[in-house]
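With one protein chain held back, the other chains of the complex are shown just where they sit.
Lettered A and B in written order, each chain numbered from 1.
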Amino acid sequence: MSLEVDHVTKRFKIRKGFRSSELVAVNDVSFSIQPGQTVALVGESGSGKSTIAKMILRLEQPTLGSIKIDGIDSREGGMRNYRRLVQMVFQDPFASLNPYHSIGHHIERPLRLHKKVSSKQETRERVAELLQRVNLDPDMADRRPHELSGGQRQRVAIARALAPGARYLIADEPVSMLDVSIRLSVLNLLARLQREENLGVLYITHDLATARHFSDEIMVMYKGDVVERGASDDVILNPQHEYTKTLLDAAPEPANHGKLRQEVRDEHLASQAK
Amino acid sequence: MTGPAPLSTPDLAEYMAAREPVLTAEHMTIDYQAERPVRAVDDVSLVLNRGEILGLAGESGCGKTTLAYGINRLLKPPAILRSGAVTLHDRNGTDIDVVDLVDDELRQFRWDKVSMVFQGAMNALNPVLSVKAQLADVFTTHRPSMSKQERQAASEELLSLVGVDPARLTAYPHELSGGMRQRVMIAMALALKPQVMIMDEPTTALDVVVQRGILREIMRLREQFNFAVIFITHDLPMLLEISDRIAVMKAGRIVEINTAENIYERPQHDYTKQLLSSFPSLLGDRGGFVRGKEEAHVARG
């Protein structure tokens, strides 16, 4: 029982006039996520981390390799059997909810599609229950996305992902578009739900600090390759790969306030002394 | 109209006394004229010292960009400066009342004394002009006496100052990466050796590694030319690393102002504490974060 990504490669063909070239977005990546485990996928934009998410969710097909969830191959039939198992929380809460539909609609649909409810009454109860689980007022079901704040929308998106009873959750930069003061509350909510449901979570981010505290394992991606992986604290506190070190050096660390300033000043003075 | 003064600690007075102000903004109040006027900046006073990096921290909608535009006289209707005074203490000893400037005086003041680096470098650069033409434009407007050769030389020098190969002078904005474009923007802001630079989220859209390089560049140039910077961002950890002093803004007011060290070690305002706790430490303990302490943050959002 696990989510298995097995030697997956994704190449995109880029057509430029008559010439076409290939871009290797993901290069021979393998990993697995057990229920109850959180794995962080860290990298900069263009490193291929979102492509991996899309392949797991069957929004893209891998060029080589296979993805299996609890033994079901992503390319085999029975689409809903597979999708029942894995769901996604998108980055932009303003784009991931349909402005036309009510909040209730967004949660109802997966419930009905995956036959989690049998009557209207039951649907309403389940929607209210899911909204409460993400700390939202059940009355919100009748509202429309534009009436909600970013944090509220992202909670709705999480409730929608929970609705089919998924075992695995892909969270693609779930807080990077939210105001800083509510980011942690959304991450903490995800962490609680993960514990309660024993979910396997793939947490995609560029933020090393939350990756470290939120997940058990970290994989660092660079230009399509996983360059380093290991237990969270090991990767952050004792990085092996040069790229991981560069990333860590670049990440702001509140406790080191003033250090960079002093460094630059010293460098300047040294260069002047010459 | 006057609300509570921003919180700080007593030793801030000592810090301020040791420095010479370059820009003073007093009781700035800025409204957005709508059916119901909306107060964006509410009676804010701010002193910027010569050669200082002052971080302006706050979340979206707190009025930090509006305040910066107000200081630089860049407000466009429906935004209006209801009241307030801005004074630039020029290098040569004269004081310039910024709010009173008109037409030519204003044009000279902007860019010459106070320049600005905007948020989206792609939108701020003209896509159909080469970098060279855009840099030359700054010189022809503000230094009409310069010859073509002088302009060329000055442009090349500027690019190498910000770490871009002078050979890229003939490039167009779309041929440059995001980081390079932002460096070109900084070069343009630096062109006339201003005394104050206002930077509005200059690195937000960039990857961390590129971001770090540009921050270093800004700080190095500051050491070299001793200009003061107002650095606007929501990223408090970044401000803690680069700024000398930090002002925390919330709902149109500065709620706390202090040295970077004091903001981190001795935050006074609850909002500052909340912002600080929103960024978990990379190398330290988990702190307030995750696995069990959800309730502390549940109430909002």
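The rule is simple: contacts are C-beta pairs under 8 Å (C-beta built on N, C-alpha and C of every residue); 3 or more make two chains touch, one makes a residue touch a chain.
By definition in this document, contacts and distances are computed from a predicted model.
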Per UniProt, the name of the complex member that is left out, chosen from "Diguanylate cyclase", "Peptide/nickel transport system permease protein", "Spore germination protein" or "GH3 auxin-responsive promoter family protein": "Peptide/nickel transport system permease protein"
Omitted chain - touching chains that are shown: A, B
Which of A:V5, A:V26 or A:M88 contacts the chain that the document leaves out: A:M88
Absent-chain contact - pick from B:K64, B:R110 or B:R151: B:K64
Touch criterion as defined above, residue of B:R39, B:H142 or B:R168 at the omitted chain: B:R39
Residue among A:M55, A:L97 or A:V264 that touches the chain left out of view: A:L97
Positions on subunit A contacted by the hidden chain, ascending: 57-59, 79-80, 83-84, 87-88, 90-92, 94-102, 109-110, 113-114, 137, 144, 146-152, 157, 160, 163-164, 178-179, 181-182
Residues belonging to subunit B that touch the chain removed from view: 32-36, 38-40, 59-66, 77-81, 99-100, 102, 250-252, 271, 274, 299-301
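In this text, only the chains that are shown with their structure count from here on.
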Where subunit A and subunit B are represented by their mean Cα positions, the distance between them in whole Å: 32
Parts of subunit B lying in touch with subunit A, wherever the complex brings them together: 53, 59-60, 207-209, 211-212, 215-216, 219-220, 223-224, 234-238, 240-242, 244, 260-261, 264, 274-284, 286, 288-291, 293-294, 297-298, 300-301
Subunit A to subunit B touching residues, read off their complex: 44-45, 135, 149, 151-152, 155, 178-189, 191-192, 195, 206, 208-210, 212-214, 236-237, 246-261, 264-265, 267-268
